[in-house]
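Accompanying notes for the structure given below.
Below is a slice of the complex: some chains, not all, each in place.
Note that the chains take the letters A and B in the order they are written out, and that residue 1 is the start of every chain.
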Amino acid sequence: MSDGATWNSLHLLGLEDYSIGEIEMIFKRAEEYLPLCRTGGMKRDDLKGKMIANLFFESSTRTRMSFSLAARRLGADTMDFAPSGSSISKGETFIDTARNIEAMGVDIMVVRHASPGAPHLLSRHLNASIVNAGDGAHSHPTQGLLDIFTIRQHKGDLKNLTVALVGDILHSRVARSNINGLLKFGARVIVCGPPTLVPDELRQLGVQVAHNLDAILPECDVVNMLRIQFERQRSGMFPSIHEYALLFGMNSERLARAKKDLLLLAPGPINRGVEITPEVADGSNSVILEQVTNGLAIRMAVLSLIADERTKRANQKKVGHSPIEPAAITR
Amino acid sequence: MSDGATWNSLHLLGLEDYSIGEIEMIFKRAEEYLPLCRTGGMKRDDLKGKMIANLFFESSTRTRMSFSLAARRLGADTMDFAPSGSSISKGETFIDTARNIEAMGVDIMVVRHASPGAPHLLSRHLNASIVNAGDGAHSHPTQGLLDIFTIRQHKGDLKNLTVALVGDILHSRVARSNINGLLKFGARVIVCGPPTLVPDELRQLGVQVAHNLDAILPECDVVNMLRIQFERQRSGMFPSIHEYALLFGMNSERLARAKKDLLLLAPGPINRGVEITPEVADGSNSVILEQVTNGLAIRMAVLSLIADERTKRANQKKVGHSPIEPAAITR
């Protein structure tokens, strides 16, 4: 399906910017890299000499580590920058910080920020490439990509597959990136959770809205159990944890009423006993740890496609000082 | 002595698991690596492409840094994971954390944990190799190895050597790993300190118990001054610092009554003026800084022996996905 498609992006901001063909190019390269991501995998030099900076204005261990490892598995050098206490309200300082780091010779900046659109803003002010590692409740494109990549590994074509996203859809950037990608590939998407966290207005995204997991579960081929972000919940929007687990948690009894080959995803870290019971998390339907490994491969693919594009443009220009055009002309 | 011995361990959990021949293999390789560990030493590629993760559930700067440097001197890539606030009471979360990190393609995990047995537990649930960097008061095998390695450099054969461990033996994993290794090599071991910290029951470990340093010092060939871990002391078990230094500290007067070639070790960081006075710490009997350098060489040796064993088994199996057998069959 990627035949004829070409990759010409300097940034990865959100999945809405890409065609199926471009996403297939990411998947194809991720598949090449996958053997490197497993224990015992070797290192490559594809990104040798490249400097990749992590700018995480929201704390994160797993995603940051995954991007760092992805970069280093390809021979790039990495640096971590974790500003303490920053918000988009200090807009100028935010851009200043990024431009200072860029001035140290950074090629690609991986950015996580609490404010939706922060990575997009940077992409307009910097020559470095920007990869969105999560901006508020807006988008988390590499998570969306790795989830879809994992589903395809197990289910093949996504067309006519029924995929349910369960939990707090309202505040979830993972949900938004999943929905975007899944619809693009022709899947039927159901979002399911308490009415406060899955309001009817979400139908405008092109998905089916449900509040009863047991009612929709028998139709599902895939269920993606979103993590309850307790830190993001406001009082009154969320039932008790016990009640949540009872209504929307995945357990053995519920699993028994689903399709035999139901594929169970969870972006992690999971709250065992809340979204998923331990025996289900470790059971044969679960692909939670595969998602982690696939995430590494997806991030390697994204970084190397962007680096290739930078090299291509630099060779076209052969400008000494700044090999990349001002950000304005890129997308 | 290592003739005929073979190394076939995937993990390093405690010295009790190894024969003299196997420990000699570690020492032999450490000697090869030692020139690399000194200032001006070069880097090797023995572990190129390997990913080694530090999982330190107890904070530590020196040991973590030593393992990181050991890995990188051999060309491995490293990642540090320092979970904030974790205990074995969250047993499942602990294993989940480790398995998630493993899923990022980790070959060897260096683990420090406040709970005795935590590394052993991981070794049964992961395919990655586990190196114990200290588990509670139980074991700190690389510290034991580097202490014995340092003694042998200066004293040759350990048989019939009298080695005193001075200080808080009760709570010390360094003491336990020293005792285990020293007895294996035929040394006579005396543990010496206040009765509350060196109770008579310790005789069951096969050592001599003493409470008067001046009485045993003239017989000693080696004294290992354990660090007083003020943070681990409960009230009532410990005399005043002044009294401790008076009774169990090493100073010039005391040193004058010891054998001329007494070898003085201390695992560091030392509390100057408590366990050791500055002039003795910096004097000619002290090998404190050599221990640091030897520690690097020992850790390089352990990591590379384990990596070799992993490669050997992977070549035997030629299994695509997971080159290493489930942990159950390993030791």
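Throughout what follows, contacts are C-beta pairs under 8 Å (C-beta built on N, C-alpha and C of every residue); 3 or more make two chains touch, one makes a residue touch a chain.
Only a predicted model underlies this, so the values are computations on that prediction, with no experimental measurement involved.
Trainee: Counting all identical protein chains, and not just the 2 shown, how many does the complete complex contain?
Mentor: Total copy number for the complex in this file: 3.
Going forward, only the chains that are shown with their structure count from here on.
Trainee: If chain A and chain B share one sequence, what is the angle of the rotation that overlays their CA atoms, in steps of 5 degrees?
Mentor: The rotation relating chain A to chain B comes to 120 degrees.
Trainee: Find the geometric centre of each of chain A and chain B from their Cα atoms only, then give the gap between the two centres in Å, rounded to an integer.
Mentor: Chain centres of chain A and chain B, defined by C-alpha means, are spaced 41 Å apart.
Trainee: Looking at the complex, which residues from chain B come into contact with chain A?
Mentor: Checking each residue of chain B against chain A gives 48-49, 51, 77, 79, 81, 92-93, 96-97, 99-107, 127-128, 310, 314, 320-324.
Trainee: Which positions of chain A touch chain B when the two form their complex?
Mentor: 35-43, 61-62, 65-66, 68-69, 72-73, 268-270, 272, 278, 289-290, 292-293, 296
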